[in-house]
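Take a look at the structure below.
Here the complex is missing one protein chain, while the rest keep their positions.
All chains are identified by letter, namely A, B and C, in their written order; residue positions are counted from 1 within each chain.
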Amino acid sequence: MSKITFLGAGSSVFAKNLLGDCMTVPALQDFEIALFDIDHDRLKDSETMLKNIKKNLGSTVEINSYTDRKDALRDAKYVINAIQVGGYEPSTVIDFEIPKKYGLRQTIADTVGIGGIFRSLRTIPVMMDFAKDMEEVCPDAWFLNYTNPMAALTGSMLRYTNIKTVGLCHSVQGCAHGLLESLDMPTDNVQWKIAGINHVAWLLEITRNGEDLYPEIKRRAAEKQKTKHDDMVRFELMLKFGYYVTESSEHNAEYHPYFIKSKYPELIDRFNIPLDEYPRRCVNQIADWENMRDDLVNDKDLTHERTHEYGSYIIEAMETDIPFKIGGNVLNTGRLISNLPENACVEVPCLVDASGVTPTHVGDLPEQLAALDRTNINTQLLTIKAAMTGKKEHIYQAAMLDPHTAAELSIDDIIAMCDELIEAHGDWLPEFK
Amino acid sequence: MSKITFLGAGSSVFAKNLLGDCMTVPALQDFEIALFDIDHDRLKDSETMLKNIKKNLGSTVEINSYTDRKDALRDAKYVINAIQVGGYEPSTVIDFEIPKKYGLRQTIADTVGIGGIFRSLRTIPVMMDFAKDMEEVCPDAWFLNYTNPMAALTGSMLRYTNIKTVGLCHSVQGCAHGLLESLDMPTDNVQWKIAGINHVAWLLEITRNGEDLYPEIKRRAAEKQKTKHDDMVRFELMLKFGYYVTESSEHNAEYHPYFIKSKYPELIDRFNIPLDEYPRRCVNQIADWENMRDDLVNDKDLTHERTHEYGSYIIEAMETDIPFKIGGNVLNTGRLISNLPENACVEVPCLVDASGVTPTHVGDLPEQLAALDRTNINTQLLTIKAAMTGKKEHIYQAAMLDPHTAAELSIDDIIAMCDELIEAHGDWLPEFK
Amino acid sequence: MSKITFLGAGSSVFAKNLLGDCMTVPALQDFEIALFDIDHDRLKDSETMLKNIKKNLGSTVEINSYTDRKDALRDAKYVINAIQVGGYEPSTVIDFEIPKKYGLRQTIADTVGIGGIFRSLRTIPVMMDFAKDMEEVCPDAWFLNYTNPMAALTGSMLRYTNIKTVGLCHSVQGCAHGLLESLDMPTDNVQWKIAGINHVAWLLEITRNGEDLYPEIKRRAAEKQKTKHDDMVRFELMLKFGYYVTESSEHNAEYHPYFIKSKYPELIDRFNIPLDEYPRRCVNQIADWENMRDDLVNDKDLTHERTHEYGSYIIEAMETDIPFKIGGNVLNTGRLISNLPENACVEVPCLVDASGVTPTHVGDLPEQLAALDRTNINTQLLTIKAAMTGKKEHIYQAAMLDPHTAAELSIDDIIAMCDELIEAHGDWLPEFK
Partner (left out) sequence: MSKITFLGAGSSVFAKNLLGDCMTVPALQDFEIALFDIDHDRLKDSETMLKNIKKNLGSTVEINSYTDRKDALRDAKYVINAIQVGGYEPSTVIDFEIPKKYGLRQTIADTVGIGGIFRSLRTIPVMMDFAKDMEEVCPDAWFLNYTNPMAALTGSMLRYTNIKTVGLCHSVQGCAHGLLESLDMPTDNVQWKIAGINHVAWLLEITRNGEDLYPEIKRRAAEKQKTKHDDMVRFELMLKFGYYVTESSEHNAEYHPYFIKSKYPELIDRFNIPLDEYPRRCVNQIADWENMRDDLVNDKDLTHERTHEYGSYIIEAMETDIPFKIGGNVLNTGRLISNLPENACVEVPCLVDASGVTPTHVGDLPEQLAALDRTNINTQLLTIKAAMTGKKEHIYQAAMLDPHTAAELSIDDIIAMCDELIEAHGDWLPEFK
């Protein structure tokens, strides 16, 4: 019996989506689904929920919970990772509140930026532990990483372990259609091509019946920017740099030095930027959990329709050898994107089938897009270097190279802020020298 | 109405396969199929045959013959190339008979080797003409090249024209299963990976339910080699170099200096090598044509089942955006195979969908396989250089670098033979200085 | 008679150094020295000065002034470029004053930054004209470029013309010794290695008798930073990023987002940053010119000792075939610095001899240094793209990607400022759309 192990199974919504998806796939009906989480209550909840779904879907998978990580991983063929280290409290609160004291505001803080750096620093060691376990008990398993910061975590796995890893996000597959829908343009017969780095990948081509849609998209976008809407940062990036980016406006607002600027406070309103968005979402989620629990865990009639998350499609393609195409996060080995550094983690079209995840060759990005991506890669590579060397100086460098942090703060403030963050995160971080 | 143009449509069998395949595909029912050949009789025959198939399949494609090449190509969305330049007579006869006078024996002569070189030299100029026409009347069309020598022709198109080109062969898709069947091994649940250069691509992985099949394959192959069979050269290559090659024994016999050796005449029998195989096939084909014509052209009830040729699947994938995987011949740009030269034409897994043919990154071939491929690439690159510069010295160099030619003949004989071939081919070749 | 042509010969000090140097070299005594400048008065002055030096050195070179550029270039073997386009007035004043209105302060403005961008934009077209002339009248000449912005100008020459070009600066050869002297450390037997991009190249190694000097250097530098001195920005960069940079503190202050920050005005004093340094120097130079003229032009006894400028050493090495090593600016073709983009202009050790300027392979820079250089390369590549496409959007992108500009200004202000600069420079710029 083949086995899919889900690390961080206590994330009930995500477990529902990924594993519910798997239960709808004929080729996966003989699989064991192994659930693991360090929060045993949430683990139990997810197990209950998934067993309900299984019953209602008539699936024949076998669902088991594990409290020992190695047991959960033993002989797994696929490992899905959706963990979060440090949680809303204390970690997310720290990641937002300390920078705020220095005048550095954030929206999501899960990618680059000061929050992304510290989220990486506390998560990479856990990933390395996963890899050590896997090298022992399931060395041939595919590791599907959903945990952020995607580039730093996936890059660390690929550079410093032998585990076959691909990083996955849902910002690629819906990008083109989402853009067209938001501009009231038809979405049938649309061809698109996306590449870059996670959360800052670019819609390089978008055509319909062979016709380039960008001129019309930009015309409508310029019009829409005259009103207030939820995607103003992305539209601004497209109008200034020529291409649409995969991640949302609230994310991209903090990846660049252009939007959250203490010297230009009016930009927050002008571009409709939801500062502190992620902690607000966390608070709401926590508050809503009892309601949600009723919907998810306590609803015996709960069922599931397959989502667009890549996970189940990847496993299905590997099992059936019917090719599937994803936007996957992989190392830039062989310079798939030829004007980005070779040790960057890039998001490129990949072919998935029984031979695994095989990245395709992209070539050069347009110069301005490569440039923007390089500014984020700078921080990612230094963050990985900090995590793997244990040296504080590389944490400082990661932060000093972050475009938003560097634009807002002086070197002294950056270093003081990093030191304060290291102190506040305490045992959630390894020791740095 | 979208248009598929078939160049060399007089090849009735091939036209039946490729275009018959297209007629079975729902997504292509509104297409025009445009037939072109310089042999108007054969063109007419193919048209008749295809119209019968259309009727019997109930297809709604529109089939037209053209006697003007530009008209045939105008506004094409796809161009399939299956031409042959010079034919059995005079060209193939010359390619075999003149070398034979020098003691240089061949089997197929369509890839590298002295025959492959001259076949390239007379075909590349025609391809350049096609490209010039296409740049004028259908600059965005995809060019699916089936004509050999695959690497030299496809490489020339990709390096010296702007036409989107992929080279296609049927030696990849059947390789793994064919090998297993020939050794009475099961073929279900088999995963495989192939990369290299056309006709000398390598079965790099073959597993079944995760288990490496090569040990058992080699055990059985070693046993089978004790008897006489049709695939002895390939088995010998596998037993000595560790991997199975895509093209048949009669082809590979002449790509390497190991099998057709005047000093070891016994190897012909020992490895069951069919010298002069290709002209023999041509003679038989010509002789059988009237019978075959009855079967193909005159049979009003002729129908067709979809084959495994890549052509129709590629067009379908581009039209439907449902991904398909091929072993395609593309330039090694970005060093898809990292230990082969960047300007080589390589055969690698490619993803096909609405975004076109996108090659995947392979990495290093095992050292010995890269080495064998480099010996053939040497000749291919010099052949292209000869064709594009019009210099005889590069023809000589292409021949001197061919492993089989160089093993058998002295430099003087190679040059004399090349001169005699240039003379004999006359106007089928451009002028060389 | 071999010929060295000096473009911008009216820069008397620079002409004295470069050409005075040449007059001291035995191997160059038979050369013609051809002077060209659009300012005929200054040209005349330089000629007078150089002829005095010639007489006093007993040199046998032949010195001629030309008022026709093609005549000056005709049959040149070496062309030294030291032009400045637009001068102090109007261009430098514009480059400083308009940004200042937007709150964007600069020090030198000749590299990247908003001033560097516009200096490139007005100079690249002139360089392209030089190249056109040279391709006609001296296609084999070596072009030694001393004009800034080095990377954008040299990169444009190397990417868009066929002229053999190397970019030269004097910030490499004195870097290591200058650092040691400033810290009262001995300079004999010191080995060093420098690579990066012009003005942001890094002292990667500095050893004395095999011992790494960096620990002691950093100890003393940290001590010296407690006092006020002239090199505080560079010391801060070294203490934070681990390596010493080639260009001075007043330059590096504006290449990074760390030092000139409107939100932290105290940094100007703290790091002793001379805002508006370059225009102040220009004003002084203009004011002093009459005095200087007496010293240079009117002093019949003027003589010259060979300086450390690379120019005469390069020409000598090419003439004598005795190897000389320079830090030269060349395209990163073949990824000499493997973690910088291939189309960047990098400053790396080059071997000079009769075979010309041959760059050496450097490999990866330390991650944090590559990162810092990439932030400047971003602007350089977009500036070149703007110059070669004539599109305003790429000017805006170059400016938006400049780390200092992006840190200080909003997108709207950046664009408004660019538009104002385009307007103000008028005919000194080509037309942008």
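Here is the rule we use: a residue touches a chain if its C-beta (ideal position, glycine included) is under 8 Å from a C-beta of that chain, and two chains touch if they have at least 3 such contacts.
Note that the structure is predicted; figures quoted are calculated from it, not measured.
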Touching partners, among the displayed chains, of the absent chain: B, C
Per the definition of touch given earlier, which of C:Pro341, C:Pro359 or C:Pro403 contacts the omitted chain? C:Pro359
Residue of B:Trp202, B:Tyr258, B:Tyr310 or B:Phe324 in touch with the missing chain, whole complex considered: B:Tyr258
Among C:Arg69, C:Arg105 or C:Arg335, the residue in touch with the chain that has been omitted: C:Arg335
Of C:Pro90, C:Gly178, C:Gly242 or C:Pro349, which sits in contact with the chain we cannot see? C:Pro349
Sites on subunit B contacted by the missing partner chain, in the whole complex: 236, 240-242, 256-258, 261-264, 267, 338-339, 341-343, 367-368, 370-372, 374-375, 378-379, 381-382, 385, 393-394, 396-397, 400-401, 403, 406-408, 410-411
When the complex is taken as a whole, what residues of subunit C touch the one chain not shown? 140, 191-193, 205, 210, 321, 323-325, 333-336, 338, 349-351, 353-355, 358-361, 363
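In this section, only the chains that are shown with their structure count from here on.
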Let me check something: if the centre of a chain is the mean of its CA atoms, which chain is farthest from subunit B? C
Counting contacting C-beta pairs, the top-scoring chain pair is A-C
Whole-Å separation of chain centres (CA-atom averages), subunit A against subunit C: 43
Using mean CA coordinates as chain centres, what's the gap between subunit B and subunit C in Å? 54
